[in-house]
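What you see is the complex with one protein chain gone and the rest in place.
As written, the chains take the letters A and B, and residue 1 is the first residue of each chain.
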Amino acid sequence: MKHFLGIEAIDDMHLWVREARDLKKDPAAYSHLGKNKTLGLLFFNNSLRTRMSTQKAAFNLGLNALVMNVGQDGWSLEFEDNVIMNGESAEHIKEAAGVLGQYCDLIGVRAFAGLKDKEKDEKDRVLNALATYSGIPVINMESTLGHPLQALADAITIDENKIVERPKVVLSWAPHPRALPHAVPHSFVRMIQQITADLVITHPEGYELDPGVTQNTTIEYDQEKALKDADFVYVKNWSSYSQYGKVLSQDTSWMMTREKLGTANFMHCLPVRRNVVVSGEVLEGNKSLVMQQANNRTYAAQLVLKKLLGS
Amino acid sequence: MKHFLGIEAIDDMHLWVREARDLKKDPAAYSHLGKNKTLGLLFFNNSLRTRMSTQKAAFNLGLNALVMNVGQDGWSLEFEDNVIMNGESAEHIKEAAGVLGQYCDLIGVRAFAGLKDKEKDEKDRVLNALATYSGIPVINMESTLGHPLQALADAITIDENKIVERPKVVLSWAPHPRALPHAVPHSFVRMIQQITADLVITHPEGYELDPGVTQNTTIEYDQEKALKDADFVYVKNWSSYSQYGKVLSQDTSWMMTREKLGTANFMHCLPVRRNVVVSGEVLEGNKSLVMQQANNRTYAAQLVLKKLLGS
Partner (left out) sequence: MKHFLGIEAIDDMHLWVREARDLKKDPAAYSHLGKNKTLGLLFFNNSLRTRMSTQKAAFNLGLNALVMNVGQDGWSLEFEDNVIMNGESAEHIKEAAGVLGQYCDLIGVRAFAGLKDKEKDEKDRVLNALATYSGIPVINMESTLGHPLQALADAITIDENKIVERPKVVLSWAPHPRALPHAVPHSFVRMIQQITADLVITHPEGYELDPGVTQNTTIEYDQEKALKDADFVYVKNWSSYSQYGKVLSQDTSWMMTREKLGTANFMHCLPVRRNVVVSGEVLEGNKSLVMQQANNRTYAAQLVLKKLLGS
């Protein structure tokens, strides 16, 4: 593995989950692996879990982590080729990436979708520019196209909690006051496709995810039907993909409630809006796995860092 | 001690001061105590001394410190129970605290009073929510209700400089262009009540501190009378407590001067406005203890961290 840019970097999901669970049992076991090595963490967007869990993972491996909030600490960056840089941008990503590649041994980056221009977003240009120009392994800490560290943490969490060989997993859309990106649901769907599970996606019409991602996954527009006999219910808002970045519905009846959830496990990547996406009761209830998911972010990141350090 | 939320966490002020002074003599003596442990530092407000001295204290104990500027780095947080989160706040403190509690072994938090709504401020909700929901020891780095690390540093400084068994300590209000919180004077008063000292508080009428804090402490509205024969003069501005958060006076005659100070030691927690709160002459004079107070912040923090790590 040269980079960790997307879920497709995981060659064997079952094996990775097993390895991550082993790390979790003894997080300091590889504390000398990162000796004299530096991990740069570039944030183009806000972050709580990713910021803290990735630094924690680096610490567990003895890595020196340097955090940079790109917008506020550094220079505004240019991404277009052949542009005459006489506007706002003070530095081209080619130079910034090349420079960072000399100071760091590994680099993690967070850069969300803008949700204005689908074609531009699909290029995932911050992530890819760093992978192209830094000359060092790059880790996706949520990009336009995916959030593979979250999906890996989710895979660990499902593995830790499943009681049947082949659980039924439901990805259920939820309302939200803002337009949110597709990175989390897309990576989640790709991850579930790699484990032993039956996936059903449910959402109002118009909220279909990228068909290139969902492929032949079952889509059920009736939430109640979709949720029947579910073992895990992953709730998440996303904006329309076909009417790119639009909020088509804020239908509160899609909010997850205890009645709808039944005996299934509840999952969400956080941050979550209480009583909009899910009732507080479910979130704090004994079937909620959200804290475990967040905790597993550390071991997902640690496994990825360990693999990149070893290669 | 489960948390360090306020000055009342200090069970024996004389003993703590002695222990802190011992740490100061050999700051690296416990450098392995924090091995493989992480301290999260959450700043909802600006900080220079607290930010640097607490990180320094963590370093002295071998602790990994992760700093988070909550507003700018993370998500805007919700604190109300049972709210429908369809407004500005993206994450509830319950989830944020629970998540942080999994990444960290200890957590420090700074969250000032808003000074708009007394009832709300008195709940000290950021500090208390973290203590309730994080599941790990929480350290107050100045909250609505108190600044106990400052008060402990002040106790150390008084102990280092007192030449009589029972010094006279005067807390003297000073003018300031802005409305400031009561955390520092309240913790200072509570601290002095636990040491061997005579305390007099002096301020213009209308600036009475919380009577639940001052109790039967002498209040003298005539600054000159109050300062007579003082050994230590602690100067500080605060806004009105009864007319909550109001600036009732900017009377420049309350500024501390060399003439007023006489032979007493001058103390202030910093930052301080020169020639408004105190003359530059006093601040830089040979009776000024402000640098020593700031330095003792490191050992106050280090003692608290050491105790929480040990328990």
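Please note the rule applied: a contact is a pair of C-beta atoms (placed from the backbone, for glycine too) under 8 Å apart; a residue touches a chain by one contact, two chains touch by 3 or more.
What you see is a predicted model, and the numbers here were worked out from it, not measured in a lab.
Asks: Looking at the whole complex, which of B:M1, B:L15, B:I84 or B:M291 touches the chain that is not displayed?
Replies: Reading the full complex, the residue touching the unseen chain is B:M291.
Asks: Which chain B residues would touch the chain omitted from the figure, given the whole complex?
Replies: 28, 31, 43, 46-49, 51-53, 55-56, 59-60, 69, 72, 177, 270-276, 280, 283-284, 290-291, 294-295, 298
Asks: Taking the full complex into account, what residues of chain A touch the chain not shown?
Replies: So the residues of chain A touching the missing chain come out as 36, 38, 40, 64, 66, 68, 72-75, 78, 81-87, 89-92, 94-96, 98-100, 102-104.
In this section, only the chains that are shown with their structure count from here on.
Asks: Calculate how many whole Å lie between the centre of chain A and the centre of chain B, each centre taken as the average of the chain's C-alpha atoms.
Replies: About 39 Å separates the centre of chain A from that of chain B.
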